[in-house]
Each structure stands twice: as C-alpha cells, then as structure tokens.
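Input: one structure, supplied below.
Missing here is one protein chain; the remaining ones are kept as they sit in the complex.
Here is chain A:
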C-alpha cells in the first residue's frame, strides 16, 4: 500500500514554481502550476541527474537547469533533446494547507 507523505505547506511554493522534497533517501520535485494546482515528479532529470528544483517552470513545463531539457511536469513526458526518458510522476493532494504526495 502506498503512503501519502506530507511534503510542504501549500504556500511554501510560489505559483508557477517548483520545490525540492527529499524523503526516504529519494528526491522529488513538487510543482505549483499557474492554475494553482500541485504536481510531483522525481526530483532528478532523467538525462544527467540534476535537481529539477533549480530549474524554470513555464506553464506546464519544467526546464532542467543544466542542459535545458524539458518535461511536462503534469504527465512526466520528455519534451525534446537532450532528455529522452520520461519522468516518473506521483499523485498529489492538498489537505488542510499541506501538500501530500503518494510515494509508491
């Protein structure tokens, strides 16, 4: 059974931004979209293991800070070179002002 884990307070992330969350020896990226929805993916770029939380969120895209590889953070889909492998995504919910992610 997967657990819901509290990642941060909803207000900790600005709109159209991303934040790093480490848990259980793993690292995740938590996103707040321009529409005020929350999403979560693996925290490291699938290209060269760089933290995506240092990257740029534009609409539904996260751009890696090292080589500008792009992913759709809502679906995890790789959106062109140099990233070729999709990101894993995780369910997210907001309860009582807290962002929870379901880690498998």
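The rule is simple: contacts are C-beta pairs under 8 Å (C-beta built on N, C-alpha and C of every residue); 3 or more make two chains touch, one makes a residue touch a chain; residues count from 1.
Methods note: contacts and distances are computed from a predicted model.
Student: According to its UniProt record, what is the protein name of the omitted chain, chosen from "Transport permease protein", "Fatty acid desaturase family protein", "Beta-methylgalactoside transporter inner membrane component" or "Thiosulfohydrolase SoxB"?
Tutor: Listed in its UniProt record, the absent chain's protein name reads "Fatty acid desaturase family protein".
Student: Can you say which of A:9, A:58 or A:88 touches the chain missing from this structure?
Tutor: Of the listed residues, the one touching the omitted chain is A:58.
Student: For chain A, enumerate the residues touching the unshown chain of the complex.
Tutor: Interface residues of chain A facing the absent chain: 14, 17, 47-48, 54-56, 58, 63, 65-68, 70, 80-82, 84.
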